[in-house]
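Quick one: this structure, given as structure tokens, is what I'll be asking you about.
Every protein chain except one is present and positioned as in the full complex.
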Amino acid sequence: MTATLADQVAARSNAGSPQRRRRSGKSTLLTVVMLLCLVYFLLPIFWLVVASTKANEDLFSSFGLWFSNMNLAENLHNVFTFQDGVFGHWMINSLMYAIASGFGASALATAAGYAFAKYRFPGGNAMFTIVLGAVMIPMTALAIPTYLLFAGANLTNTVWAVILPSLVSPFGVYLMRVYAADAVPDSLIEAARVDGAGEMRIFLQIVLRLLVPGSITVLLFTLVASWNNYFLPLIMLNSPELFPLPVGLAQWQAASAAGSGSQALFSTVITGSLVSVLPLMAAFLFLQRYWQSGLGSGAVKA
Amino acid sequence: MKKDTKLAFWTWVPDIQKEVDLFQAKYPAVKVEVVNVGQGGAHYQKLRAAIQAGKGAPDVVQMEFDKLPSFTLTDSLLDLTPYGIGELKSDYPGWVWGGVTPGGKGIYGVPQDTGPMGMLYREDLFTAAGLTVPKTWDEFAAAVTAYRGKNASSMLTNWAPSSEANMLALFWQAGGRPFSFDGAKNVKINLTGDAACKKVTAYWNDLFKSGNIGNEPDFADAWYQGLNNGKYAAWLTGAWGPVFLQGTAKSTAGKWRVAPLPQWDSSSPASGNYGGSTDAVLKSSQNPIAAAMLARFVNTDEKAALTLANEQFLFPPSTKTLNNPAFADASASFYGGQKVNKQFTDISATVQEGFQFLPFNDYAASSYDKTMGKAIGDRGDLNAALSAWQDDLVQYAKGQGFTVAS
Partner (left out) sequence: MRAETLTQEAPLRQHKKKVNIAKRRQYAAAYALSMPFMVMFALMIAVPLFYAGYLSFFKKQLIGGVSFVGMDNYVRALTDPSFLGGVGRMALFLVIQVPIMLGLSLLFALILDSGMLRLQRFIRLGVFLPYAIPSVIATLMWGYLYGKDFGPFAQLAKALGLPAPDFLAGGNVLFSIMNIVTWGFVGYNMIVMYAALRSIPAELYEAARVDGASEWRLAWSIKIPAIRGALLLTTIFSVIGSFQLFNEPNLLRVIAPAAIGQDYTPNMYAFQLSFVNQDSNYAAAIAFLLGIVIMAVSYVVQLTANRKERAS
């Protein structure tokens, strides 16, 4: 993402009505109340940071919300060296799955959302309705059928078993359809047609630019969804080298309750958890302004 | 074994690559890929899914004793009799061999480790409470009350709600034989008609009702802490327990000791088995000979077996390893220099034969959780829960087309 694009998007999302924000006075009381609420949201994260610095024993004997003996370096060492450093694989996998699914899903959703918004074509509405309806059926329960189909195509225990299903984001299509309806003026399309531009050229050269803020929002949502994806990779993958972070961490957590051959890895799991949420938290910090850009430009008013 | 062969081996034994390396040093043409697909539940779920899909299953798989019958039922495991595994029979106690020959037909795994039950206890806390080690269950119950009387904030022991395998081992010790399966379609489910099962259940019902023992979920963080900080002074567990505890309750080093389980009849000491596993070969394996060799080698080659026992701390099933001085004479400072291995070897010899598991043990365990486990968690009526468990199992078995006897 280039700086110009970032500015564009930021400009768009702020374009609403700059004056009105200036008008109301700041309230210290309200700020304090909100900061107190914030404690609730940040407390577990603070706990995670504190707990990451503790060894197994201290985890269970010292006060949970304050530091005890500093063991962070050793915990980190354990996280990255346990089982031949498989954790590093998990981070790379998570990143790869998130990026592949995120960009793929938002590309598919952008094209489809635009088509559903701006063309009336046979089956269009029916397809859109089906897409939305399918969200209602829980995929958890369909794990076995899905697994059997993937196995039939020789796709289980491959990266494709994680990426391909994540490419389908019905919510993304919904968002892009509403967004496109609003952000792309019909007159613009019509003018381009009158100029003799083909439909594909209109999409690629004129429309796409206008859809970018919406697409980025979809990208962010699918990135997060993919980063947090647990259930699907859990059933599809066997080899730990292919696991994404949540599946791997859950496996470590389970290792402490396996009866014979078990190991108590609490401090390793906790520190691993912290390491694994850092990238996304950092992404949130840097991409903050993109979040509402797509949602804001009327997308959810429909 | 000269031909280039690839084997997939699913196991969650930490560092089992060591034993596999020994195997590959001997048979360089066989390439073994060791995969840890997940412990416990996830391991079996993935195995079942792969079997159902007809592809992706490994050649050799770690399988706990209580899961074996559910995979022989679906005809997924290879009978190892033609591969010469039968000649190992005399190396194992009868009850161990019984575990890999469910229903008495065929051999479906090579024993890897076992968990004959004993009692780990804090000698310091026992002494402080003026207790001697209980030899019988009556003495144990008395000790529970006495201990609690002296310690308002701690208890003699804890017994977890999700404890089917653990409870079955107690039934086993008491001589209970509630289940059987003939390998075809006949199962026996007789929890409520089995005097021993009823006796054990009634005994624990009283303990829970008294409020003097814990009912916390085990292997969870709070439970670990309880073992660490003296909240619980004893743990009734399998032979794999001592090393496990050593790794998780470091701050209590030197204070623990090992004793046999309390007995129902002290004139004929008995125990039950809790946990432990085998290595089985999948029927779908393209290289059954090499697969059977691998399962056999990692568990029975002298060096491999000793490594499993001494470095990965799996409690060895074979009498050879059990009696190997390199194993039996080891003393553990965590247990005040006690010869823990020797203790459990003696216990292993008291485990009686003839205990069987249902061919749907997964379901039995989950059904236990919602009947017995619920009663334990709520300190409810355990005797009624036993009936409820019985009824639920019978209903499930009938629904699945079994002929059910009680």
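Observations
Labels A and B are assigned to the chains in the order they are written; within every chain, residues are numbered from 1.
Throughout what follows, contacts are C-beta pairs under 8 Å (C-beta built on N, C-alpha and C of every residue); 3 or more make two chains touch, one makes a residue touch a chain.
Bear in mind that the values here come from a model prediction, so they are computed numbers and not experimental data.
Within the whole complex, the absent chain has one touching residue among B:18, B:135 or B:231, and that is B:231. Note that of A:76, A:91 or A:269, the residue touching the chain absent from this view is A:269. If you put the missing chain back, the residues of chain A touching it would be 13, 16-17, 19-28, 30-31, 34-35, 37-38, 40-45, 47-48, 51, 59-61, 63-65, 108-109, 111-112, 114-122, 124, 127, 130-131, 133-146, 148-149, 164-165, 167-168, 170-171, 173, 180-181, 184, 186, 190, 193, 198-200, 203, 224, 227-228, 230-231, 245-246, 249-250, 253, 257, 269-270, 273, 276-277, 280-281, 283-285, 288, 291-302.
Chain B meets the missing chain through residues 41, 45, 48, 73-74, 160-162, 185, 215, 217, 219-222, 225-226, 231, 359-360, 362-363, 366, 369-370, 373-374, 376-378, 396, 399-402.
FYI, only the chains that are shown with their structure count from here on.
Put simply, chain A touches chain B in their complex at residues 56-57, 59-61, 83, 144, 147-148, 151-152, 154, 156-157, 234-235, 238-240, 251, 254-264, 266.
On chain B, the positions that touch chain A within their shared complex are 10, 12-14, 35-42, 45-46, 49-50, 52-56, 64, 113, 115, 165, 218-221, 224-225, 228-229, 238, 240, 244, 247-248, 250-251, 275-277, 312-315.
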